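Dropping a structure here in structure tokens format, bear with me for questions.
Omission of a single protein chain aside, the complex is shown with its protein chains in their original locations.
Then we have subunit A:
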Amino acid sequence: MERIPIIRMSKFLLVSIQVDMHDRLALALQEDLTAKINETNARGVLIDISSLELVDSFIGRIIGTIASMARVLDAETVVVGMQPAVAITLVELGMSLPGVRTALTVERGMQILERAIGPTVTEGTDAGPEE
């Protein structure tokens, strides 16, 4: 079965969804990402959806689940590049992606991730991560 590639970049995982995802492909991405976070100790996940022409309730739910699972595994998730028409439709559909951080561009998304994990990296002590 086809898979959406996950790229590792230092402590982050990057995913760019370039295809019209059928449901099983979206579920496979959810599984692959959580496995990869565990395997690589990634601290952040950036999902680029700028090529997605649609986010329906199923894909929206998958994005929300990925963010929740990542959080449990101590990784932040940021979704970047949502097209305005997709955002309008998603809200009208009744989904507002609660608990999912978003940014307009990859650069902004990376800044959010860097900032989110910043303190724990610079301290390097046994102090707990700051929120």
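A few comments on the model shown:
Here is the rule we go by: a residue touches a chain if its C-beta (ideal position, glycine included) is under 8 Å from a C-beta of that chain, and two chains touch if they have at least 3 such contacts; residues count from 1.
Definition applied: contacts and distances are computed from a predicted model.
For the chain that does not appear here, its UniProt entry gives the protein name "Anti-sigma regulatory factor", which is one of "Cytochrome bc1 complex cytochrome b subunit", "Aspartyl/glutamyl-tRNA(Asn/Gln) amidotransferase subunit B", "Cobalt ECF transporter T component CbiQ" or "Anti-sigma regulatory factor". In the complete complex, the hidden chain is touched by one of A:L14, A:L46, A:V79 or A:M95, namely A:M95. Remark: the residues of subunit A touching the chain excluded from display are 20-25, 53-58, 60-61, 83-86, 88-90, 92-95.
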